[in-house]
Structures are given as C-alpha cells and as structure tokens.
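Note that one protein chain is taken out, while the other chains of the complex remain in position.
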C-alpha cells in the first residue's frame, strides 16, 4: 500500500502533467507549424515528412497542426461539459438537500428517471433529432449527466445538514447563502471533486465517440474523434490519419484517468 | 501454482462449452439454409460479390429497387443498355419501329421464367402493363394506346410520338416478371424473373443468395451460386476483397484502388460512368447575375486536382460526359486560372476595399454559401474545403454547410452554391436533365436560372423525334449552360470494378445498372 506521502508526490506530478497538457492545448496554435485548415493540393495524403510532421490528410492539411488545434477543441468541450453538469448538479443537489420535502422528492424522482435511461443511447437520439453539432452534443450529455452530481450532492448535503456546526451557524444567524458557501460547500466539495476527476476521461471518450460517429464536432473544425472519422477510409493507404489522433486521445485520456485515480486516493483514503 | 492452473482450466472449459454451444447453433443454421437451396453439386462454382446499395425489397416497380435485380443478373428487360450504352435486345430478339407511334418486339424463343413458365408476348405485355399500373416512377411511364400480344410478337402503340420509348423500356421498372405469381406475398423478396440467376434468399440488411437459372435462354451459366453481400462502406469492400471474402466489388475508393492495381490477384476496370457532380449557382444573388463573376468562380477552381486527388473522378466540363452521343468533347471554357479570375473580378468592380482579403459588394464581404446534404458524404465536404482555400486566393469567402434540411434550403434559395449529384442521362437522352434543372420555372431549377435559349432547346426537344436531332439539341443545350456558367460542373465519377482473377466475363457498365450477367464465369 502506498503511503500518503508518496501519493501526494505522485499527485503533484500527475497534476502538473495534466495542467501542462491543458496549457499546451490552449497555446497549441503557437506550436502548430501550419494552418490546420489550409489545404495543400501538392501534398495530399502524404507520409509524415519534415514539413508535415504527422503527414497530410485527404485535402492536404497538416495532421500535426490539426491534432494540436484538436486538443483545444477536445479539452475545451470536455471542460465545458464538466462545468455545466457540475454546477447545475451542485445547485440542484444543494436545493434538494436543503429544502427537503416535496421539492426534494420531485427533484430526486426526476433524477432517478433520467438515470434509468441508457445514457449514450439517449444522447445519440437527442443529437440525432436536434441535428448534429458541438452545441447539441454538449446539451444532450448535460441533460443526462447532471443527475449524477445532483444525487451525490444531495446525499452529501443531507449527511452534514444536521451536524452541530451547521446548527450552530444557523443559531448565530448565518443567512442561507452564507450557510451554503461557508459551511456546506467546503464540507461536501472533496467527494465531488473526486467524482469529477474520475469522470473526465470517460467524458472525453464519450465526446470523441460522438464526433467519430459524425454527431459531434463537424468538419472542417479539427477534433480528434472527427479526424479519426474522416481518416478511417484511408486506413490502409494513409495509416497516419488513424494512428496519430488515436494516440493523442489515448494519451490525454490516460493522463486524466491517472489523475482521477490519484485524486481519489488522496481525498478519499478509505478507498485505497 | 496448482490453483492457478486449475482456475485457468475451469475458465477455458467454460469458454469451450459456450463456444461449442454457439458453434453448434451456427452449423445447424447453415444446414437449414443449405437444405432449402436444393441439391448443390459436389463442387459448386460460387461467386461472392458485394453490392453497395440494397433496398428493403426487390419489387422492380418500386422506385429504384430493380437496380439490385439488374446488377446481379436476376432481372432482364426486353431491351437493355449494354456496357457501352448501346441498346442490346435481350428478351426481345429484335425490335422495329413501324411508324412514329408503333414499335414491334419479337420475343426470343425459349425464354423461361425462374419457375419454368414460358415467356411469350402475352407474358411481357402483362408485365409491362403491371409496371405501368403500379409503379411509382412516373418519370419512365409512357402514354400507351395499346399493347398487343400475338405469339412471340409484341406491338406497343403510344398515343403520341414518343421518342424515348426504348430508353424507358430499358429502365429497371420494366424488368419482365411473371405476373401470374406477382401477387404472391414473397414475390417482392424472391421475384420470378428471367435472368441468369434467381433469388433463393433475401435479407435487406445482409444481401442475397442466388442460384443459377438452369433454363436461361443463353444456355448454361458459368456460376452455380452467387452470394451477394450488401456492404455499404467502400473501405469495408476493399478489405473484404483483400481478405478473400468477396471476388467482386464496385465503387472502390480512389486511394484504395492503388492496393489492387498492379496486383496479379486482381483485375481492375475503371472509367467514367454517367454520374456528374455539380454546384448549382443561385442566380437570385446580385453578384451571380454578373457573367464575369460566374466566370471567375469557374476560373478560380482547380477541377483537375479535385477530380484526381480528392475524389475518384474525371474533371467535368459540362453536364454530359463525352461517352454520351451528346457529350461535350471540346476543352473546358474556363479552366483553372486564378490570375484571370482576379482580373475579371477586379474589372467587374468587386474590389476588396477594406483590405481584409475578401472582396466586397455594397460594403459587405462576399461570402458564398456552399450547401450539401449530410448523406452526400465526405466528398462533398472535402471539395468544399478545397474550394474554400482556393477562393481565398481570389478574394472570395466560402461557408461550407452540410445539412439535413437540404431540400428546404434549396427550395428557399438559401445557398450560393448547391451540391448536386446527377445521373444526367439515365436513359441516354438529354432532355430530362436540361429541362428539369434549367428550363425557366421548372421544379428542379432551384437556382432560378432563366435563359431563353435553353427554353427554346427544351421546346425543340419536345417536338423532335429523330435521335440524331435530339443528340444535337443536347450538345447545344449543354454548350449554352457551359458558356453561360449556369452551374459549376465539377467532375464525372469514375466507376471502378475490381474482381479476383479467377472471375471472368465481368464488364464494367458505364450506366452502373449492371454488374454481372449471363456471361460471368469462374475459372
């Protein structure tokens, strides 16, 4: 069993890598040697070369630059989705937990029902019907996944709502808002962060998967799932269209999965 | 250690049990189907082929369902178009036009339906009348005065001179079927026709199993069993060819073709087919009304590169490719020349005044809207991307949208360039395409194109019966459309047929309505 100290060190390392990858995604354009949308008809489906580090695609665009830009899109979408469901779930969960009674029951019934839908199937249906695109994909996944955080938050709030220090705070006349921000939130946040950290990798895969199916990010915007989708017809003649974006997804998802595990080990020690 | 081994053994055992159970079920399934397919010879000659499109049933009078029948050598017409687009008598041994409204067909002796029923003029009459009555394809129906059947002689009389009677009869809608069993519930899955192969099993998701028609009029067929596999995805067809699962595939992707060319195991046949891909111009837009502007659009795109590098095709000049008798054989009027395009735009007064790289009209950047439908696929998008960067060079913006509600946008004129895919002369006649797309006010004329000369050509086509005259009119019409840049004609598709070398007697039909027929053989 790893000692806490070692976990901490490991956590710092992996967190730095994760942050680095995010920073890298944001400033990717600086590193990109070419315009990700610029076509070059002289170099169509060309092998990796000095000019095109990862080769070119079916209209002569630089795969390397597209992967760099794609990092921005992929990570951006994931974090947008995460913050949406986290904030929404948190608010609903706190409301349900604090209010109790009929409000609580109603909210939780809704959450339970949504949770009993097969998530990806529903997301596909929503995107399919409303029309493919980045916005609808994020919308579809948020509609389904907020419930997870709402439920978790509610359980946590219920758990501490009647603790002495909360009662004490109420006694000294703390307002509802102050109660929440000063007493409730700090005490429920860490399990939520654990859950969040554990979810990042999976969400990234789900988003990339939908783009791969042509439902998420639309071309010509570079995104990894979308690039794989475009490249799969050239699997045999231009394998670099398949290899590099796939490796990119794998690496980034791995980083966040490791981060998730480490965060859990750190904040939720009984799990180790 | 022992424990581990024991564990692994147990697991393996589980696996075996389940695996075997599965296999048993599988093999019993196979047996069942084999029993159904009557006696198979000791060593039947089997052809595995793929098709890229299959409808939910095989009823030839329904839409384009009959294409599966003609492609797999199941259905035959009185007269068909051969691989070079020439008329070829099939069930009719010969035919003759007696006068402007009367055509006589001599039905071949010895033609039998798959169920053994004899095909005579009466059977053909019944089949044609059935198609005329129930088909939803009004575009191929013709005005009948009378159809008379006497022995092997079939006389069709139209109410008015009808120039394209033979063309229409060659359409899959008029595949000759045995009407005496057409009411049968299974008919639309196992139609009784006259072709070299008959359907013994049909599954709209997987394909068909065919057996040779032992009494085919051409004699013994060189293949006993055909497994028709329905594979939509082009790269899946490529892989299936490579792995030996199929011996025949059509429409292989351009890049993948290089895997087969120069490989002794395969025979590659390729060449243009009848499909033309084009961008319809919306003439309602103020700048589009300007001929110089349209010319610049044409000068601004490198069709050659698009056709050869991005899609599997041949750069198009006009609506009809040069294999058609009315195809255009000269040079492109406005071939790629960005300097010329820039010059024309400058002269016409489309100037980039704010120096953002995009020319303006009335102070607004000119950004053209390029619209295609989602199921037009990647080619439409890739060409759009290519054009986007080339139009940037001549100071024009391009917005690429691929949408579902394409029809709506087309109808409302919500586009500058509209991606369209046409078999511009499905029955080897020019009128259909020119009239439906460019005649003033016609339904398919989404670009609101209006040109008196074209209208006149259409009127002339209406009244001309003579084939040569019609061809001339086709040439004239196409020429007007090209010169006037009514549309950006992008490329003709290149049809490809790849076969394993043990398969013989496969021809690449320009029309792509046929893949195999009675000539197919396994070496």
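Going in written order, the chains are labelled A and B, and every chain counts its residues from 1.
Throughout what follows, a contact is a pair of C-beta atoms (placed from the backbone, for glycine too) under 8 Å apart; a residue touches a chain by one contact, two chains touch by 3 or more.
By definition in this document, contacts and distances are computed from a predicted model.
*Asks:* Choose one: "Menaquinol oxidoreductase", "Aspartyl/glutamyl-tRNA(Asn/Gln) amidotransferase subunit B", "Nickel import system permease protein NikB" or "PTS fructose transporter subunit IID". The correct choice is the protein name in UniProt for the chain not shown.
*Replies:* Choosing among "Menaquinol oxidoreductase", "Aspartyl/glutamyl-tRNA(Asn/Gln) amidotransferase subunit B", "Nickel import system permease protein NikB" or "PTS fructose transporter subunit IID", the correct UniProt name is "Nickel import system permease protein NikB".
*Asks:* Just to verify: which one of B:50, B:103, B:305 or B:487 makes contact with the chain not shown?
*Replies:* Checking each option in B:50, B:103, B:305 or B:487, the one touching the absent chain turns out to be B:50.
*Asks:* Using the definition of touch stated at the top, determine which of B:116, B:151, B:244 or B:330 touches the missing chain.
*Replies:* B:244
*Asks:* Per the definition of touch given earlier, which of B:236, B:283, B:323 or B:522 contacts the omitted chain?
*Replies:* Only one listed residue reaches the unshown chain, and that is B:236.
*Asks:* Using the touch definition up top, pick the residue from A:62, A:208, A:238 or A:266 that touches the left-out chain.
*Replies:* A:208
*Asks:* Which parts of subunit B are in contact with the chain that was left out?
*Replies:* 2-4, 6-8, 11, 14-15, 18, 22-23, 26, 29, 50, 55-57, 62-63, 136, 203-206, 229, 231-233, 236, 239-240, 242-246, 374-375, 404-405, 407-408, 411, 443-444
*Asks:* What does the interface between subunit A and the hidden chain look like in terms of residue numbers?
*Replies:* Here the touching residues of subunit A are 112-113, 115-132, 148, 151, 194-195, 198, 201-202, 205, 208-209, 212-213, 215, 225, 228, 232, 235-236, 239, 242, 246, 249-250, 253-254, 257, 264, 268, 271.
Convention: only the chains that are shown with their structure count from here on.
*Asks:* With touch defined as at the start, can you tell me which subunit B residues reach subunit A in the complex?
*Replies:* Residue positions touching the partner: 234-235, 238-239, 253, 255-256, 258-259, 302, 305, 309-310, 374, 378, 381-382, 385-386, 388-389, 400, 402, 404.
*Asks:* Tell me, which parts of subunit A touch subunit B in their complex?
*Replies:* So the residues of subunit A in touch with subunit B come to 37-39, 41, 44-45, 58-61, 131-132, 214, 218-220, 230, 232-238.
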